[in-house]
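Yeah, one chain of the complex is gone here, protein chain that is, but the others are all in their spots.
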Amino acid sequence: MTSQLHADGTLHHLLTLEGLSRDLVEGLLARAAGFLRPAGTAPARSDALAGLTVANLFSEPSTRTRASFELAAKRLGADVVNLDVHLSSRVKGESMLDTVYTLAAMGIEVFVVRDAEAGVPQFVAESVGPGACVLSAGEAHLSHPTQGLLDALTVIRHRRRVDGCAIAIVGDIRHSRVARSTVQAFSTLGARDFRLVAPAELMPDPGEFPGCQRFTDMDAGLAGADVVMMLRIQKERMAETDIPDFDAYFARYGLSARRLKRARPDAIVMHPGPMNRGVEIAADVADGPQSVIREQVTNGVAVRMAVLEAVGLAIIRARGTA
Amino acid sequence: MTSQLHADGTLHHLLTLEGLSRDLVEGLLARAAGFLRPAGTAPARSDALAGLTVANLFSEPSTRTRASFELAAKRLGADVVNLDVHLSSRVKGESMLDTVYTLAAMGIEVFVVRDAEAGVPQFVAESVGPGACVLSAGEAHLSHPTQGLLDALTVIRHRRRVDGCAIAIVGDIRHSRVARSTVQAFSTLGARDFRLVAPAELMPDPGEFPGCQRFTDMDAGLAGADVVMMLRIQKERMAETDIPDFDAYFARYGLSARRLKRARPDAIVMHPGPMNRGVEIAADVADGPQSVIREQVTNGVAVRMAVLEAVGLAIIRARGTA
Partner (left out) sequence: MTSQLHADGTLHHLLTLEGLSRDLVEGLLARAAGFLRPAGTAPARSDALAGLTVANLFSEPSTRTRASFELAAKRLGADVVNLDVHLSSRVKGESMLDTVYTLAAMGIEVFVVRDAEAGVPQFVAESVGPGACVLSAGEAHLSHPTQGLLDALTVIRHRRRVDGCAIAIVGDIRHSRVARSTVQAFSTLGARDFRLVAPAELMPDPGEFPGCQRFTDMDAGLAGADVVMMLRIQKERMAETDIPDFDAYFARYGLSARRLKRARPDAIVMHPGPMNRGVEIAADVADGPQSVIREQVTNGVAVRMAVLEAVGLAIIRARGTA
């Protein structure tokens, strides 16, 4: 497996948060915080990445994540091309390889890759050569590193630190790349008190999420939580459980205002979006004073600017010495 | 209903031309005229909107209108993202709401919205918050305000003024947002002599278009007109009439060179596009000396620049005081 890091320990690719040092993660979050601006003022901009070419390769439709990366890249002055390339739909790995070679040969230097198939971002990273880099924008159920970082930034903005927080994650954890990357981010930053709340069928395999407590009862899992992170439930996944419909799901695993009272009074409510209001979260909670859901979106652009800047400046510096 | 205007009477959103003052409309048209350039010279450009982010949200396919807004925004220096977001296809209004919240949280400040569903642009305008604005690029059969403005600009460029002109509009007026917005624009500018020419089934309801004369006979409606505006007829709409086919439609409601002679000798011929040549308009008329159809397209970019500049500069000014 190709390392995500340059020889000097700085970030080359961002494929997963696993194995990244606390220093590196804290550095990215500090830089991201520097890109935040008060509401009603102009978004942060720079020309740091002028002359760099960023390509969005999204095999799964995701308007919001694609737009977030596109805006982040443009606000740093990079050129952005959106390519309708379906990497994993090619039956042979060799076709995917040729697609990557071709794009790299055109001078594309940053590949933002989203794919439903495990291993695709890593494969692209192994193929692009030393002068280019890969940022995962979501990989199968495994990894969504910028989501983990933006969640961490959101918690830090509200609670000052992540370590010491009790974090409840509720919903289809088994199939969630968000849950995996968020737990990795928070663990790296020192959090130890994780509560996974899910129907038994949507709980991850026993070997996964070591050290996290597991609850099928939502009230128990929420007790005293500082952070309540709700996950989107998909109909086809709910069908794997004994929960008959969305109303029943809401009754057992939906975040109502009443249920939120089990958490700490100053707990924050998060959701990676898009929400199913009335299914996993009540509308009044989503829009309520404890919700930081829209801030997560804003923080997402800032985090992607920080990551793009880190990998992009490394490419630009390397050019100088070529 | 959210007002389209800021407290100081300047434009915040542009959802409809209804209720806009003559001063405001004339101001936009004067600014648009300032963006026109002689043929063969470089298009007008500025950096007035540098740092502003404009998103095109087109639920209905419309390459020409989307391209017109995109070019207008880019020529003012704004960043443009094209988003494949189908607002009205979401069953629940709340999903649409979250989409708007999400895009606003990313720092998108101008939403250009086209939708087949009535009320969508207004809904977005009510949701985006004070620091963002919405421009309708076509709403159901109700409103297409930039089309009304570009039509007015086109008439002014050829006839110096709109008031005093006799304007014949021919075709499927019942389902036409173009007809509605154009009559609003021209009325605001003082025009009083409107002739609606259509088969009875495609005539608007009696309460609509007050003060406009109605004709099922095209020759009568065209007599002495200064402006002849043809509308695109769609096959499925023609099926609601007793007109059996396109040839029969052309015989009764198509603009031939012979029929155009009923209008004033210096009458101008307009069409919002895309044309069905040989159906609602003869090719030799579309390309003839009285046609200003291509100028309408050019004027469309200028009008959209004027509107984008107006709302965009208000956002940028508001930032300065935030």
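Residue numbering begins at 1 within each chain, and the chains themselves are lettered A and B in the order written.
Throughout what follows, a contact is a pair of C-beta atoms (placed from the backbone, for glycine too) under 8 Å apart; a residue touches a chain by one contact, two chains touch by 3 or more.
None of these values were measured; they are calculated from a predicted model.
Visitor: Touch as defined at the start, partner being the missing chain; which of B:261, B:294 or B:317 qualifies?
Guide: B:294
Visitor: In the whole complex, not just what's shown, which of B:33, B:50 or B:71 touches the removed chain?
Guide: B:71
Visitor: Residues of chain B in contact with the chain that isn't shown?
Guide: The missing chain touches chain B at positions 38-43, 45, 61, 63-64, 67-68, 70-71, 74-75, 273-275, 277-278, 283, 286, 294-295, 297-298, 300-301.
Visitor: Determine and list the chain A residues touching the chain excluded from the picture.
Guide: On the chain A side, contact with the omitted chain comes from 51, 53, 55, 79, 81, 83-85, 92, 94-95, 98-99, 101-108, 130-131, 316, 318-319, 322.
In this text, only the chains that are shown with their structure count from here on.
Visitor: Using mean CA coordinates as chain centres, what's the chain A-chain B distance in Å?
Guide: Taking the average C-alpha coordinate of chain A and of chain B, the gap between them is 41 Å.
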